[in-house]
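Questions regarding the structure given below will be posed in turn.
Our next item is subunit A:
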Amino acid sequence: MTLDLSISRRGALGLAGGAAATLAMPGIVRAAGVDLVVHYSMPAIFKDAQEAIAAAFNARQSAIRVSYVNPTPTYEDGAQLILRQAATGQLPDVSFQGLNRLRLFAERGIALDLRGLLKDEGDPARLGYSAPLLGLGFHGGSQAGLAFATSNPISYYNADLLKRVGADPEAFPKTWDDAIALSAKIAGLGDGINGMFFRWPGDDWMFSALLYGYGGRMLTTDEKAVAFNGPEGLAALKLLDRMVKEGRMPNLAASASSTQDLQAFAAGKLGMMFRTTAQVRAISQSVGANFTLRTTVMPVIDPVKGRLPTGGAGAMITAKDPNRQRAAWEFVKFATSAEGTSLMVKNTGYVPTNQIAIDNPEYLGDFYKQNPLFVAATKQVPLMIPWYAFPGQNSVRVTQVMVDQLARIAEQKATPEAVLADMATEVTKLIPTP
Partner candidate 1 sequence: MAEAATIAQTRAAPARRHAGETAVAWLLAAPATLAYVAMILVPSLALVVLAFTDYELGAPGFRWVGLGNFTELMADRGFLRSVANTALYVLFVAPVSVALGLAIALLIEGGRRGRALFRALFFLPVVSLTVAMATAWSYILHPTIGPLNALLRAVGIDGANWLGDSGTVLLSLGLIGIWENAGFNLVLFLAGLTAIPRDLYAAAEMDGVKSAWDRFVTVTWPMLGPTTLFVVIITTVRAIRVFDTVATLTQGGPNKASEVILFTMYTEGFSFFRMGYSAAITLLFLVAVTVLMLVQNRLIDRRVHYG
Partner candidate 2 sequence: MAGVTIASLHKRFGAVRAVDDVSLDLSPGEFVSLVGPSGCGKTTLMRIVAGLERAEGGTVSIAGRDVTGLRGADRNVAMVFQSYALYPHMTARQNIALPLVMRRLGARQRLPLVGRAWPGTRAALAGIEADVIATAESLGLGHLLDRKPAQLSGGQRQRVALGRAIVRRPDVFLMDEPLSNLDAALRVQTRKEIVDLHRRAGASTIYVTHDQAEALTMSDRVAVMMAGRILQVANPTAVYDDPRDLRVARFIGSPRINTLAAEIGADGLVRVAGQAMGLAASARGAHVYALRPEHLVLAPAPLMQGRGLAARVEHVEFLGEALLVHARLTATGEDVVARIAPEDRNRLPADGVVGFVAAPGRGLLFGADEARVAAVPTAPMPAGARVHG
């Protein structure tokens, strides 16, 4: 009853407010003063952006005050915190979580399904929410959250090393064949120099990049069986195998937190790196003036079917009280608006999510002119699809199984065929049986 009532009132207010989404907020002023508690992770990356957004939001209206709880250092810590707080009933109102973790919160009933609130806003496109953007937060039939900051894998390269082997830094390889050949050439320089590192350790994200590149998918559409064990998956593993064999890719320490590839790259001993665009700021800082750092799009595998996985963070509403949920929605909406997105991009280097901010150069045109290293990822926006989140209680464990299996190829201890078969067997054991 109450919910219906409030929705209808919200709808009325929304209509009365008219044009831009953010203008709907004055309606809330009458609702009540709400102190909104917000949580996010990785302050090293997001602190400036979050504070800029909260400052702008708080300056704009006075009914809702946004304050942050202590940010958690990693996505993993952030997920733990919310799960613990869900058990003890101390949840914040809004939490920013890794995109592939949203499903876990949806399945545990912690993340509010945003479809109702979205419906009241009318056409999502009017708010700048494209279908792919909404898709990033849609899991298992629920709109668990809205993408806030997104990333995709890009190519980083050392232009000086390319020149040393006679390659044109302006014409970076467009295909993996060329990239692997170039890697072998660079590795031929000796002196501890390696050609490339494809960042497969840590989680399944970069493996997805190869799998999606061939047009493959992790599980069948009904999510009851593995689907990566087809020709696309085999091709992806064979490509990784070729990077090691032909591209002479070193087996740098296999951990998510390992920085051996970054160390080698910053020292000018690594020609190319393939990893998330989220690291652009940190990498350009560590490279400094050691050599000319360039970034560009990933080599293309299948120009038609090929896609790339999306990393980054999404906002979810964890408030239980309808009044707080409405206040939370206003903040989430602002954080993912064209204005919020612009603040996020300028303070982090992630890819913008809001279509209005992407299309209208007023928002970010100048920023990209001044920061060309950030451009590569934006060119791949049309290719971005969700980073697949596995269903069931073993969702995170599955990714570990995949990394462990990839290590066998990186160490050249098994063939792609054997690895694919083992990976399929193990993952099958871990997904929910119907």
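Criterion applied: all candidates are chains of the complex that A comes from, given by their letters.
To be clear about the criterion, a contact is a pair of C-beta atoms (placed from the backbone, for glycine too) under 8 Å apart; a residue touches a chain by one contact, two chains touch by 3 or more; residues count from 1.
Owing to the predicted nature of the structure, the values given are computational and were not obtained by experimental measurement.
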Touch-positive candidate for subunit A in this complex, from 1 or 2: 1
Candidate 1 partner contacts - residues on subunit A that touch it in the complex: 76, 79-80, 82-84, 86-87, 104-105, 108-110, 192-194, 201-202, 250-260, 263-264, 267, 269, 393-394, 396-397, 400, 403-405, 407-408, 410-411, 413
